[in-house]
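Take this structure first; my questions come after.
A single protein chain has been omitted from the complex, and every remaining protein chain is retained in its original position.
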Amino acid sequence: MDIKSIIFVILALIFAPVAGGFLAGIDRRLTAWCQGRFGPPILQPFYDVFKLLGKDRQVVNTWQIFCAHIYLISSMLSLALFAMQSDLLMIFFVMTIGAVFMVIGALSTPSPYSQIGAQRELIQMLTYEPLLVIVFVGIYFVTGSFKISDIVAYDRPIFLILPLLYLVLTFALTIKLRKSPFDISACHHGHQEIVRGVLTEYSGPYLAILEIAHWYDIVLILAICSLFWTTSAIGMFFLLAITYLAEIVIDNITPRLTWKWMLTYVWAVGITLSLFNMALLYAKSF
Amino acid sequence: MVSQMVWVSIVLPFLAAIGCLIDSKPLRSILVVGTGVAVSLASLLLVQGQAFSLNPETIFGIPADGLIAVLDFALLFVILGISYQLKNKLIAVLTVLQIIPLAFLELFLHGAENTAPSIYGDQLSMIMSLIISIIGSLICIYGLSYMEEHEHHLHVEKSRQGRFFFFMVLFLGAMNGLVFANNLLWLYFFWEVTTLCSFMLIKHDGTDIAVANATRALWMNMLGGVAFILGLVILRAKGLPLALQELISTPGVASLALLPVGLLCFAGFTKSAQVPFQSWLCGAMVAPTPVSALLHSSTMVKAGVYLVIRLAPAFAGTLFSHYVALFGAFTFLTTALLAISQSNGKKILAYSTISNLGMIIACAGINTPAAMAAAILLIVFHAISKGLMFLCVGTIEQRIGSRDIEDMRGLIRIMPRTAMIAVIGMVTMFLPPFGALLSKWMAVEASARLPLVVLMLAIGSAFTMVFWGRWLGLVMTSVMGEAQEPEEQSPLVRVPLVILAAAAIVVSFVAPGLYSAMVLPVLERFYSTDLYIAAQGVFINNIGMFAVFPIFLVMVLGVAWAARASSGKRVHQRAYSTPYVAGLQDPANPQRIGFKGPLGQWANFTTSNYYMDAWIGEGRISGWINLISSGILIILLTGVL
Partner (left out) sequence: MGFFTKLLETSRVKSPWIVHFDCGSCNGCDIEILACLTPIYDVERFGILNIGNPKHADILIVSGTVNHRNAKVLRNVYDQMPEPRAVIAIGACGTSGGIFREAYNVVGGVDKVIPVDVYVPGCPAKPEAIIDGVVLALGKLKEQRTAKDTDSLAAELHQAREFYANRADRQVVE
């Protein structure tokens, strides 16, 4: 590890939550605009988080505090590992630690709201995890490596070779961003629904910690998306911008459905698309 | 020196087992603890040395091969007697089907003279021996206290512990024999001894269900035995050596001996309870918990995967190998799915065990150096964590009187120490940077060129996360302000739990060293390219890397930080609040979880996990799983004909 990558890691850790917060702000503004409203200021997510950090602490048990901190640590670690250009699959597994601990924290309180939220969150994780692994395997098929340093060095945009797998990745992105139609465990916009599911019992500073960790996660997933167009900065920017705009549009035009529907739909479509893309690859290589 | 140590590992338990039959509690305790310490030391001393081979001509003055042959027949006739006692024709037929080929083999077939050493130990055998000797002994020691409590609970009039420990200790010797045997006839003998031990221990409690499940375990394992002996007969008939090392290092063996190798693998599948044979392992959960921990999770079922891993170089690069990978991955996927539908803690552990064994078999089928490394490492990490989890569940069951995970809600309040140890056990089973996940990572990367296998591994590993994650959460459910009760435990229970929990963490931490010292030498004999290199705590090969030490370091710091932030001292009493139940809680009594319903009546609410019984219940999908897996097995076996 040289000095350059250390600086890169530090920069990533500092700027990722800033970027995540801005993205969330733009997201809220655009959503309001879609609904014919004016919307909050772009900096609104930061106000929210600072306010929450300044609130009194309130917990049901100390496990919640523990779990919230572990979530933050694992999200930061996985982003740092990404910045160090290490193994994609390893980063994914490190990210799982945080997601699992958030669920554990919610399950550790006997409130029925947070219990239901936690169960649904587990199903959401069950839904997106295999898809992410499949996407990474697809990337490996093309570049011959799971290491980000090798993937970045690949001389063509992977998006052009794996367009369908990119679609599969956006499924995972939608679930991770808590966007409709896959926002069944805790919705980012419907604040009154199962009184925010998995987040029910986290309050004040701990809710803020979860929010910051969530920003790290968003940035990480978008960074993974950006691997699909590494050859030019403009291409990468447009790919990410279009993806995020599409997410917002989908969020606004789709209703929320049940977890059964989510699981069967996402797996059926996701696995079919990936197998189809793989078949195309095979066909080309012959 | 080496030969003495091997004798201590194999013969000493056989002798000590006979001593255990004497009905004297202090003597039995001394024998069990003493044997445990002796075999553990022997296995540790063996690890110091290099690979070795021994060829004992005689045992106690009797020709060794002849003695084993006689014991083989004696054992089979014992099982025939058992089948008569059980009035079970199937077992009788399967036993006769072994006696006849064995007699044919011993009396009429004299192919190539067996010049190979009967005993061979390399690092793989040593790893297995370490697991058997150390984890096995710890479980036996735990069993001393557990069985007291168990018999007290069942109101057994005449103690049957003598018999119990006879088979437990005997089993240690048999397993050590199994992993050190090079002569396949010796291996077959020890194989059958473990089958018999398993049968006797499952039916130990003598209830109807115990006998029924033990019978099922026996016939399924005997089916494997038939395949084993048939494999040996065919090997001998083709003039191939009946010795493991010679068999796998013979060039061109894949084309010549694929059928017998396939039959031996089939025997391995039955022993490791792969689908469609998973039902015997689930049924075996009626046995006392030390049995489940020793035989049915950390050691005996590993004999099957050990054999498949040993034979893997013999079928490298064949279509058979691909099908083995597919078969293992299918087991991994389906049993993980079945585990989600269970609320019985021991059954979850059983299915999770089969699932992990399936992954090991899939790795053996993938047959690349990375996959083989994953398989061997997973054997180690799974044995430690799963043994620990079984002991935890046993301890919990004796305290709360249930093995249902729904009843373990809030366990952290009732048994804080055991619950914490269980939490360590679960976390080491499925989260990074611990070893089980490290092996899973290796397996997924190694299988990346086989789309169907990697798909099944990806989905299966997500299932794994679901059932561990929610169990973890349940254990921790609590409302603050409640005083934690102090927990009393006998040192015979506490010490094995603490040692295993520490081992689960420490061995994961030293995984890179373990790999370089123990796994790499085994792999280098058969594979030359794409090996993982473990340097400075980072696993690295040409397609991926896993930074064990850095992740460990950050997570240790993170856990310390989180533990500091959440320590009771730093959270003011004022910060505690009741769970949110729409304002209906009783603030005077936050422990009472419920609400005041109509007419001022207090109503408790209950929450439960999603078990999705209507979708993936055991009765609903087991039939389909058995059908599909039988299909794969038939293709597998007809392919090698």
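As written, the chains take the letters A and B, and residue 1 is the first residue of each chain.
In this text, a contact is a pair of C-beta atoms (placed from the backbone, for glycine too) under 8 Å apart; a residue touches a chain by one contact, two chains touch by 3 or more.
Worth saying up front: this structure is predicted, and the values here are computed from it rather than measured.
A.B. asks: Using the whole complex, pick out the displayed chains that touch the missing one.
C.D. replies: It touches the following shown chains in the full complex: A, B.
A.B. asks: One chain isn't shown here. Among A:185, A:200 or A:277, which residue touches it?
C.D. replies: A:200
A.B. asks: Can you work out which residue in A:27, A:48 or A:251 touches the chain that's missing from view?
C.D. replies: A:48
A.B. asks: Which residues does subunit B use to touch the chain missing from this display?
C.D. replies: Touching the chain left out of view, subunit B contributes residues 574, 577-578, 580, 582-585, 587, 596.
A.B. asks: Residues on subunit A that touch the omitted chain in the whole complex?
C.D. replies: Within subunit A, the residues that touch the unshown chain are 28, 32, 35-41, 44, 46-48, 50-51, 53-58, 113, 191-193, 195-196, 199-204, 207.
Simple rule for what comes next: only the chains that are shown with their structure count from here on.
A.B. asks: Which of the residues in subunit B come into contact with subunit A in the complex?
C.D. replies: Listed in rising order, the residues of subunit B that touch subunit A are 409-410, 412, 431-432, 437, 440-441, 444-445, 448, 451, 454-455, 457-459, 461-463, 465-466, 469-470, 472-474, 476-480, 542-547, 551, 554-555, 558-559, 561-563, 565-568, 571-572, 575-582, 593, 605, 607, 609-610.
A.B. asks: Given the complex with subunit B, which residues does subunit A contribute to the contact?
C.D. replies: Residues of subunit A touching subunit B: 56-67, 69-70, 73-74, 77, 80-81, 86-87, 89-90, 93-94, 96-97, 100, 103-116, 118-119, 122-123, 125-126, 129-130, 133-134, 137, 140-141, 144-147, 195, 200-201, 267, 271, 275, 278.
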